[in-house]
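Note that one protein chain of the assembly has been removed; the remaining protein chains are unaltered in position.
All chains are identified by letter, namely A, B, C and D, in their written order; residue positions are counted from 1 within each chain.
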Amino acid sequence: MIHSLLSGDYPRSRVLSVLLIAILVGLALGPFLFSGTVAFRTMGLIVVFILVVAAYDLMLGYTHVVSFAHLMFFGFGAYGVAMALDSMGSNFTAIAVGTGASLLLSIVVALLLGLLSLRVKAIFFALVTLAIAFSFMVLVNQLYTLTGGEDGMRVAVPRELGPAFRLDEPWTGFSIIGWVWGVITNPLNIAEVTRDAFFDVRANGRLLMYYVSFVVTLVLFIGMLRLVNSPFGRVLLAIRENEFRAEALGYRTVYYRTAVVVLASALATIGGVMFALVTRYITPESTLDFELAVFVLLMCVMGGMGTLYGAVVGATVFLIAQNYLQDLLGVLSGWMDQVPVLAMAAPLFGADRWLLWFGVLFVLSVYFFPTGIVGQLREWAARRSRAEAGQKAGDNADEPASHGA
Amino acid sequence: MASENPVIESRDLTIQFGGHVAVNQVSCAFYPGTLTSIVGPNGAGKTTWFNLISGQLRPTSGQVLLHGEDISRLPAPTRADKGLGRAFQLTNLFPNLTVLENTRLAVASRYNIGYNFWHMAARRQDITDRAMDYLRQVRLEHRADAIANGLPHGDQRKLEVGLLLALEPEVFMFDEPTAGMSVDEVPIILGLIADIKARQDKVVLLVEHKMDVVRSLSDRIVVLHNGELVADGEPAEVIASPVVQEAYLGVAQDETEQV
Amino acid sequence: MAEPLMKLSGVHADIGQYHILHGVDLELPRGELTVLLGRNGAGKSTTLRTIMGLTDVPRGRVEFKGEDITGWPTPRIARSGIAFVPEDMGIFQLLSVRENLDLAAASGPIDKERLEWVFGLFPALKKFWQTDAGNLSGGQKQMLAIARAIIEPRELLLVDEPTKGLAPSIINDLRDAFRELKDQEATILLVEQNFNFARALGQTVAVMDDGRVVHAGSMAALAEDDALQQDLLGLSLGAHQ
Amino acid sequence: DSVRIAHVTGFSGALEAYAEQTARGMEMGFEYATDGSMEVEGRAIDLMRKDDQGDPSRARALAEEAYAEDDAHFVVGSIASGVALAMLDVAEEWERIMIPEGVADGITGARHNRYVFRIGRNSSQDAVSNAVAVGGEGVCVSTIAQDYAFGRDGVAAYKEAMEAEGGEIVHEEYLPTDATDFTAAAERLFESLRDRDDCNDKYIFGIWAGQTNPFGRIQDLNPERYGITMSTGGNILPAMVGYSDFDGMEGATFYYYEHTENDMNQWLVDEHYERHDAAPDFFTAQGFSQAIAITEALRATGGSTDTEDLIDAFRGLEFDTPKGAMRIRPEDHQAMQSMFHFQIEAQRRSDWFAGDDEQTVGVPVLVREIPMDELDIPIRN
Partner (left out) sequence: MTTETSVLQDTRPTPGVRQRLAAFRQGYPHFFLLGLLVGVMLILALVPYQLVAGPWLRAGEDVPYLIQYFRMGTTTWFVLTVSGMAMGLLIFIMSSGMTLTFGLMSVLNLGHGGFISFGAFCGATVVVYFSAWGASGNLFLTIAVLMLACFYAMLITGALGVFFERVVIKPVYGDHLKQILVTIGGAIILMELIHVIWGASDVPVPRPQLLRGAVIIDQAVPFIGGAAIEIYRLMAVIVGLILYGLMLLIINKTKVGVLIRAGVESREMVEVQGYRINLLFLAVFVAGSALAGLGGAMWGMYEQIVNAHMGEHLMIMVIVVIILGGLGSITGCFYGAILVGLINLYVGYLEPRLAGIATVGLMVAVLMWRPQGLIPVLRH
């Protein structure tokens, strides 16, 4: 059962498994474990971007196609559905039409991109896609009558998916973070702390929307796991490793590469649709910006290229950092102000300087996880198991050099 | 054997790189069950000729015929599907995949399941098994789980040959398969090549510098020199021919004899 | 006997987390050509790379001209007079033959006569003087690689399987070239699979297995003793005739 | 309990500088309005800072957080029009007051809802005041603006006002927001005016937001040779330095600290020098005014923070600000206010910014104050 679900592609590291399960549970029960709109929004983003980044990994990690146009397809989805809702009214047919249309567009454009990749290679391709994505953004800005230009446009979701559609009496959630914090700060009266930890969960259309996107992502992710462990996925690996040789073995690499680009783009489009419906307001900056494209790239690399699980870990870690680093720094500089010695350095750590430290983390994450978080964890796990094997089989050092009969 | 029609034929194949004509008007046909050695000094055009036949390069002029069909315009993969198999002179593997995975890829390409994305590759035990016997044939089974680029040079050469075997082509093209292989392992590879030849229905093309190997294995020797086909015939007579003597073996025969 | 030009004592080497060499002891007598034999994976190439400082040496000591060069940065080792032809030839594919040789002449512009001498050995190089090295044939690459090592006189030459993929006539030329170098008092360490070639040149010989030197002595002795060959190299010249 | 005001704006990112100014302005504003007690009608004023990082969806979440978790009565911001527009419907969902800081007409226009009040000027006010400033019989103007709602609306309003003044718009040039080379545009603008001998005054009027603005570039190609003068609205002080090239240029601005004499402005200027060793700028004044508006509204409701009470209070509310009296008109909740007709005079000044290195700047010397009732601002909601 599990085996088929994961397509035999296990985390292969105890720590990683724990991490993944934590994330899964955290997202599944999220709305009932973390209070607050910001937390809710962050979870929504995580769910959406897990899908987007995983799709990106299909191209990047499994085929070494480096494209910065991924976000363009994301934009297709977001704007497609937003514009449909805008023109056809807030109903589900509009969503269907918008999604369908943008999927169609994505597939066509992706095919063209695949052809382009025939002629324009590697880093050139990467930078060209960057430029193409840029011109799409310019286009969106200039069609402001349709898209609202830089001001962006609100996504008039059907009532069922909006805050207005709500059950009368809210459900109850239990804020673990609040509780833990409480327990730490005043351990004496746990009872009160526990009471405070309970909070109301607004059982409205947005909660519904969250769970819809959660399920979509989950299903698609499992599908991708299967894909990369299928014969198709193996060929992708071959192309990544040595395209020339793959051809000599009889694989038409062109078709495979194009197929992947189309697939990834379609998935990104779906991601875009969900993004629009979850955040309910889109701007070029929040959907098409180059910076965002780089962030997706980072999530992918940080999590671990070529391991879909990396997308999960990468997206989660990154988005949490992006949304909470600032608060953390705020607290930090608060403390530093107390300490006269550090007070002078405090401005460097001020909440408004969060981007500085974000940049630093950005760089460090690439160094400390050369193979991504997942890759790193797996390596450690592998090393440990080798060591254990070593204990049994005595000196394992000769292993690579020794030649069995 | 000339009675049967050729499996693969090179008609006036010519390729020019800038000013330099690397392969010049080379015509030659190959028949099933034969092993032909292609010899010639370095830079004679042997590898380039192979590239023309297996489709890594497009000829400036001339054709490649497979069972009489002109395949000169087909891309390399299609030719591979049609049964042209190629092992490379400079080792050319999937560096970061395991030895086994390398071989599985070669085996799988015969099954045309590349576009299947709903099954689990790992569940195809049959493919794994076949991959394993090819590894056994090239004596690499004990390294099945090693990463390819961690292998010592000689073992990489063996894997290179293993991939070609796994491809089960109709035409085998070996480009100096034993180069840099330790003396005691050379016979293994030669044995494999001999077996293929023994099957009678395959065509084997072998680029090799080791004269004794050439002599012992081939039914026929083709000599390239400056991209031109300068001699073609029975091993004994070709090796005896003066052109080969000075152009290829050089004067100092005595030592090379044993090499 | 005179003290050796190079001396490896108990050298260990790691690649990644693999432990490849387990205490290599080796002496290279001045002005002699030493052949390093051994089956695939014995550690020959690694030994050469270790001398060049390309793999880290957790234990052991490498001496050159009596000086301990263990852990020196590669450029320094090279400039101290050691040339290296790696197994994969390591030529610069994107540079022309000319540029490749220009770089090899680290101490200044190429010396004309020596260049002519090299051209004499490998005429192909003259012909493809301006071509990108990447476009050379397998053998031509090999020639370029060797030419690069000898374009300037060096005290010690480390050469990894030079005959691989060379036509017999070229092999002969190459053998003559090495002879000539020997006459010029160069010391050479030659990794070789081609035993005949090795026998024709080598004065001393060392055989490696599993990251250790398992036999060292005079070539003459080994050449005589077929049993020893059998036992060391699993090598029977009958094998392929 | 306290009056909770959440200032949700781009404290980090591209508009950091403006956000800082508004925040400063608001603090000083409340301080002034409450004589330093920071209490209105016995209720403490609780100012919260939330950084939207210039990201609309984050801004929405923060606004929601403010209303839902912090139970804020007012959300002020954001300074970026796009972000501000994105936030509007959150106010509607939560039925609480919002005071956006952006200039886009849409905020009190197409996208407006009854919980939204704007104290800062909108781009129509900029445009119209500029038309009034230079307008007259036989005035020919070619406009250059960003090809974008902000620019187009502005020009439209300008055109209306200009024609009302008897002037004529000869040519409208629209450029992408991120244009950097303006030579081609300049050529077209010159062409459009060059041969118009029937005009007594020729102007090129520009509406431009963001760093690289075209006026300097066009000025360099010296339009004077065709008898063309540049005209544009004021800007933040750092941008006004570049105006030193346009000696004699006329236009109208929202605020310049030397334009008004009143105690409130006096206090603002002195205190600002006192605390920051620099002149108060555009957005400082806006923040200040916002604070005044809020306190006045609260006084009017007698301290009640009930939304409906506040809406009633704000509608038609009249109050004094550093730039003179303002009136929030009930129709679209936009604060009507005077604008200031200026003429640029290049001067060496060292008192604009912190530190005291002197440099040549374009001082917008006051020609006259254009009172609010002279400005007929279209109602577009």
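One rule holds in what follows: a residue touches a chain if its C-beta (ideal position, glycine included) is under 8 Å from a C-beta of that chain, and two chains touch if they have at least 3 such contacts.
In this text the structure is predicted, and so the values were computed from the model without any measurement.
Within the whole complex, the absent chain has one touching residue among A:A28, A:M88 or A:L298, and that is A:L298. For the options D:P176, D:G248, D:G302 or D:P330, the residue in contact with the chain missing from this view is D:P176. Of the options C:P58, C:G71 or C:G90, the residue whose C-beta touches the omitted chain is C:G90. From the options A:A28, A:M88, A:L105 or A:V120, the residue with contact to the unseen chain in the full assembly is A:V120.
Mapped onto chain C, contacts with the missing chain fall at residues 52, 54, 73-75, 78-79, 84, 86, 90-95, 99, 102-104, 106, 127-130, 132, 134, 148. The omitted chain makes contact with chain D at the following residues, 14, 16-17, 20, 147, 173-176, 178-181, 183-185, 187-188, 191, 211-212, 216-217, 220-222, 225, 236, 238-239, 241-242, 244-245, 348, 357-361.
The set of chain A residues touching the chain not shown comprises 60, 66, 119-124, 126-128, 130-132, 134-135, 138-139, 142, 290, 294, 297-298, 301, 347-348, 353, 355-356, 358-360, 362-363, 366-367, 370.
Quick note on the criterion: only the chains that are shown with their structure count from here on.
Chain A and chain B have CA centres that are 46 Å apart. The geometric centre of chain B is 77 Å away from that of chain D, both derived from CA atoms.
If each chain is reduced to the centroid of its CA atoms, chain B and chain C end up 28 Å from each other.
Not a single residue in chain D touches at least two other chains. For chain A, the set of residues touching two or more other chains reads 400, 403.
Within the complex formed with chain C, the chain B residues making contact are 17, 20, 39-44, 47-48, 89-90, 150-155, 176, 179-187, 190, 209-213, 216, 247-250, 252, 255-256, 258-259. Across the complex, chain A is touched by residues 54, 56, 75-78, 80-81, 86, 88, 92-97, 101, 104-106, 108-109, 111, 113-124, 142, 146, 150, 163, 167 of chain B. Residues 15, 18, 38-42, 45, 87, 124, 131, 135-140, 142-143, 161, 164-173, 175, 193-197, 200, 233-235, 237, 239-241 of chain C are the ones that touch chain B when the two sit in their complex.
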